[in-house]
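Every protein chain of the complex appears in place save one, which is left out.
Note that the chains are named A, B and C in the order they appear, and that numbering of residues resets to 1 at the start of each chain.
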Amino acid sequence: MNDREFVSAAVLGATGYVGRELIRLLAGHPRIRIAAASSEGAAGTPLRALVPSAPAITLQRAEEVPLGECQVAFVCLPHGEAAAWSERAYAAGAMVVDLSQDLRVAAARPEWAEQAGYGLPELHRERIREARLVANPGCYPTAALLALAPLLRRGLVAGPVIIDAASGVTGAGRTPRADLLFAEVAENFLAYAVGNTHRHLAEMRDQAGALGGGAEPELVFTPHLLPVRRGILETIYVPLGERLAEPAAPWREDYEGEPFVEVLETRLPTLQDVVGTNRVAVGVREVDGVSTPLLIVVAAIDNLLKGAAGQAVQNLNLMSGWPETEGLL
Amino acid sequence: MNDREFVSAAVLGATGYVGRELIRLLAGHPRIRIAAASSEGAAGTPLRALVPSAPAITLQRAEEVPLGECQVAFVCLPHGEAAAWSERAYAAGAMVVDLSQDLRVAAARPEWAEQAGYGLPELHRERIREARLVANPGCYPTAALLALAPLLRRGLVAGPVIIDAASGVTGAGRTPRADLLFAEVAENFLAYAVGNTHRHLAEMRDQAGALGGGAEPELVFTPHLLPVRRGILETIYVPLGERLAEPAAPWREDYEGEPFVEVLETRLPTLQDVVGTNRVAVGVREVDGVSTPLLIVVAAIDNLLKGAAGQAVQNLNLMSGWPETEGLL
Amino acid sequence: MNDREFVSAAVLGATGYVGRELIRLLAGHPRIRIAAASSEGAAGTPLRALVPSAPAITLQRAEEVPLGECQVAFVCLPHGEAAAWSERAYAAGAMVVDLSQDLRVAAARPEWAEQAGYGLPELHRERIREARLVANPGCYPTAALLALAPLLRRGLVAGPVIIDAASGVTGAGRTPRADLLFAEVAENFLAYAVGNTHRHLAEMRDQAGALGGGAEPELVFTPHLLPVRRGILETIYVPLGERLAEPAAPWREDYEGEPFVEVLETRLPTLQDVVGTNRVAVGVREVDGVSTPLLIVVAAIDNLLKGAAGQAVQNLNLMSGWPETEGLL
Partner (left out) sequence: MNDREFVSAAVLGATGYVGRELIRLLAGHPRIRIAAASSEGAAGTPLRALVPSAPAITLQRAEEVPLGECQVAFVCLPHGEAAAWSERAYAAGAMVVDLSQDLRVAAARPEWAEQAGYGLPELHRERIREARLVANPGCYPTAALLALAPLLRRGLVAGPVIIDAASGVTGAGRTPRADLLFAEVAENFLAYAVGNTHRHLAEMRDQAGALGGGAEPELVFTPHLLPVRRGILETIYVPLGERLAEPAAPWREDYEGEPFVEVLETRLPTLQDVVGTNRVAVGVREVDGVSTPLLIVVAAIDNLLKGAAGQAVQNLNLMSGWPETEGLL
């Protein structure tokens, strides 16, 4: 790798759980050099205090990051603040991966129609290869869309889809909140945003509609908070028009050769199958004893990797023409 | 209480998680004296080695328990073994609470039609008061039936009901199994018995059918294993024929004055609301953005208390004509 | 109990982990009526929103609590603020249990010399019976002093005592802090205040000195943060002048008949032995293969019960002339 040129990367918003995971991945990526990392609250701190394997640089305020000298910018800033910084980095000539939700829904980014892509590589690989700016998907939508795509594309969904999901607490971020204290989360479990009020729903509907050829399927999405640090498991109930001859076949076909998708045949995914990896694991089961065909699809990802930082690197690999798995195995 | 006579109780199967919890409750119950406790594997051990507050008696093999001298027998033996012991205790003249699944489904106990009752007090209080033998409900069915009863009784359910449930590991018992080791369960989450293969389903259907006036509603039941010690949370999706004017009203009406049911109005139940108590907490939400009315009912119980040992004591209180909350607050 | 008069209690500082646990205990105490409970941040909230079994009163600001109408006040306010409120309640005629550290060290409360006592009942029962104000001990000192008292009283300690302790996170309180988030504490373990810098050390030295007849023993205290919600375990290394004939004998003798002390003979204490109870469990072991006699004493308590709220009720029971275990079994 000595003779290869490194790509200079900036990470805006490096101190959250996603930011740190991204720093860790980029520090181990053979083609990347982390040139700058920002934090409004921790500017002046050595990056290594956060991530021991990071280069010896110091956290800066976002304003101080020399975007023009970076070939790629990862924007891990809060929703609402991120889009402006993505635009700025893009204008400065960098490739951009925006990890916020700001640009995920097409309607929210009409002005980006030409340059931007929705960064779910297994569904939009060619578009991402040509994009200069990618909206990195949300963690819940990543699992849900990869689980549902084989059915949506085939037009097999015949009624409202119930996405019952559970996530580890890193999904809620690193800001101190009483309800995220260890003593509140341990030995506990709860549903939140019940009744279709979660902000990820628009993104899921938008993408699911596109996969299904336009008509948005009805989605019911209920997230739960798990007493684990990382990982998302979704148990998805899909009414079908007709029973499938071989339930797992659509996933096997669609994801053959995908480096980061594992279609389980003999058992169903667990969090431990995927935590620490960039993979999604998927399994399906038919439901006995109901009058209309119902399929249960279970999907698991690591919310910080395939659900955020890992997928961001996968997108950069595609945008850069590198092997898609570089730095991710 | 000095002038009051104590009732002699035997606990068959005292060393499991349910058995211990029951010993603990009975040791603190003002009208009960624990006269005998059995364990095939730990016979000869002082009961206090298991439960410090227990009386100074020694565990016996079930064969050695003098059932004829006990006024009540709690049968916490494995499914398949329990019914025979319940019959034996009943024949010896004791009141019986059978905590196994052996007698829960009516069709499985035709010969008990006269004497037995299904021990869910909030739904079958009068029947239990007259029973001499009670089949204590399963943990998952307890939460599901209390959550669904107000809708079933009113004939409001208009399609398949999806019961997405999660339980702490004590629900799986205390026998050493590799998949229940700390290192396998911690930081993990998984679905099991997916596709309507769980043994509690027959019990749910049986009881739900009775509540609905005969026609068994279609149920889809997916349990998950949570990295917590105790507690069950069920997120239940119910298609309705029409939107309810005030969604929580049926629960408020049906459970008014119930000492062990808490209908939450402003938030939804969590495990921590109920663990350590004999209560069920219930909350409801309508789902936005779907074309046919859908209600989400969330219910939580402590699987070892309202889901097992606590409910067993509640049943005994009813059978004995004592205050229903005796020893349970 | 109908014919018995209830004692009116106020709880100042009811929303922390200790305050809630105290409310729960008092709500179940047969001689207490909770008349008032305070919170600066949550004034106006029904107390039942915090503790379901609480009476139907509303949280008030401390200023609004009618101390003159309460026969006992429990002061669970932050260190530094508590003493002034304890003084106020005392002046208003109430018995006071101060759960802060403000009055624990004798030198810090010279003006209370007559009225106040250090509320460790197993060591100072008679003094507490006559006290109108009690300084409730810290959680770490409670376990350490009960573990060490039998050796200190007998003058057996022959060198520096190392108290290696670990506590669940509720010991750190309920204020949101990044280092107490679930994702930081789970799957983690760390030492803090290393090198004798913890604020509980002065209290331990003060009391240990009094037990030893004046000379303060040298103490080394290293607390650790455990990924559990509650419980303290202390592993204490004590150099002895001579080997003991029967190591556990001093504890057995000193604590015979104590309702809340369990001296284990065949195994050592664990957190699960004591969490949820007001008991301390103690066990001792001699160390093999060292040239001078060394004893290891292991002690465990529930930091919120014997280490705080439970002991506060035990103290009130003594101060009131009630059975010491009232409301605590």
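Going forward, contacts are C-beta pairs under 8 Å (C-beta built on N, C-alpha and C of every residue); 3 or more make two chains touch, one makes a residue touch a chain.
Because the structure is a prediction, the values reported are computed rather than measured.
Q: Consider the whole complex, including the chain that is not shown, and state which of C:Ala35, C:Leu271 or C:Leu328 touches that chain.
A: The missing chain is touched by C:Leu271.
Q: With the full complex in mind, choose from C:Val72, C:Leu103, C:Leu233 or C:Leu328 the residue touching the hidden chain.
A: C:Leu233
Q: Sort through B:Gly44, B:Pro176 or B:Gly257 and give me the one touching the missing partner chain.
A: Only one listed residue reaches the unshown chain, and that is B:Pro176.
Q: Considering the whole complex, not just the chains shown, which residues of chain C touch the missing one?
A: Within chain C, the residues touching the omitted chain are 160, 162, 164, 166, 168, 184, 186-192, 194-197, 201, 218, 220, 222, 224, 226-231, 233, 235, 237, 268-272, 275, 285-292, 294, 296, 298.
Q: Considering the entire assembly, which residues of chain B contact the chain that has been omitted?
A: 17, 168-170, 174-178, 180-187, 227-230
Q: Over the whole complex, note the residues of chain A touching the chain we left out.
A: 28, 52-53, 186-187, 262, 273, 276-277, 279, 329
In the analysis below, only the chains that are shown with their structure count from here on.
Q: Same or different for chain A and chain B, when you check if over half of the residue numbers at their contact belong to both copies?
A: Looking at both copies, the contact residues mostly coincide.
Q: Could you put a whole-Å number on the gap between the CA centroids of chain A and chain C?
A: 47
Q: Mind checking the centre-to-centre distance between chain B and chain C? Centres are C-alpha means, answer in whole Å.
A: A distance of 36 Å separates the two centres.
Q: Among the residues of chain A, which are close enough to touch at least two other chains?
A: 168, 184, 186-187, 227-230, in rising order.
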